[in-house]
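For reference, the structure I am asking about is given below.
Only one protein chain is missing from this complex, and each of the others stays in its spot.
Now for subunit A:
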């Protein structure tokens, strides 16, 4: 056979097509026993009890479990705890389920006590340390029963143990590895910093029949466009933090499922009372000057919802429809308040960051809206690290913030609305709201539901009137999944970014 030019071209074309088909077939194959997760950020570390952000918490929830958790309807239920019952005003009796850590050891009262003591230790860096200091003592009744004795009556304690950064790990296990030994559905098999992590199913997981697959492979995709490309190409089964700009595209893709909760984490303004915002009328005027729908459309591509009051889930009894609209746009009232405060033409500095689009764009919209009512805003937008430091130092007259809630207890918003708490970059400071701290303390100590509801309604009224917190908008929490991933469920509302806690019940077809 003579190899002429035409034959050579035909052979080249045929072999290219075969190679391309082969490459497609080989790369597109999804392993049947492995869940592949495309994660937005590689966790800085996996140390228990420290806040490592949403992505870090997702990874942590693969290897850890909690005493309490939430259902998809927002109901607080036991996870490792079989029951969590009040005994008098200052004691709670907790009975543990017959659960095991991933090393096969049973989860005991002594393990829980050790976790609490480690969290309470000075300089522990634990996210829930302040709240945990309320627990005066742990009294062990038997291997699976203990009492939590609190310094003051504390109705928020059961919810505290559902906090996504309050993992229960085996006693002493942090001595051998930073992340300890958890009671989660998987164990960490391998990790390459900045690249990815591999997990294997724990044979000792307490939920019979779960997990439904043997392995989890987590790959970090810091670039959100690449994360979307990875799920579109079928490289991964699930991605977190779906960018709002890509939600419509993913929703329209027949191969993918888009899971969203519109009222997820939220954007808000905090105020520094060291300057013009000492006057609560000016703070309230700011709250009444913002057309929140424009933030939802302009920043989150319509995937979110306006936030016009204290962020409370409608699934809880503490949601009050009227007060939830307490900061609705009312420019005439805003102008009147500015005049009353003698602040016409005032210039204030808004602290934000250029590093994250949602912070930057929200700041620009707020600046425009406030200009319409006669408040001049200058913007300071350094990188995120600098912005945190500036915020902690109390720089800027007010600041753009973005956060979610850890639990649905009404006390969970205290950290955002009480300006008298320790100064930090995400909270208002340098002013007081008359009666707010006392009301919050009263709410924490009240066990009667109806009385508690009344107290937090009062709290929300004070927030509307004195504006230590100015809601801007909710941003939708979004996960995308390949259609082969089944039983994907999400936690509701503000705790939806922590939906990785439900990944133990996923299955692959």
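Keep this in mind: a residue touches a chain if its C-beta (ideal position, glycine included) is under 8 Å from a C-beta of that chain, and two chains touch if they have at least 3 such contacts; residues count from 1.
We adopt the following convention: contacts and distances are computed from a predicted model.
Chain not shown in the complex: UniProt lists it as "Peptide/nickel transport system permease protein", one of "Septum site-determining protein MinD", "Peptide/nickel transport system permease protein", "Gluconate 2-dehydrogenase subunit 3 family protein" or "Hydrogenase expression protein HypE". The residue touching the chain not shown here, chosen from A:33, A:143 or A:223, is A:223.
From the options A:140, A:336 or A:388, the residue with contact to the unseen chain in the full assembly is A:388.
Touch with the chain omitted from the figure is made, among A:176, A:208 or A:422, by A:422.
Not every partner is drawn; the one left out touches subunit A at residues 20, 23-24, 26-28, 42, 44-45, 50-54, 56, 122-127, 129-130, 165, 178, 192-195, 219-223, 225-226, 229-230, 232-235, 355, 382-386, 388-390, 392, 401-404, 415, 421-422, 424-427.
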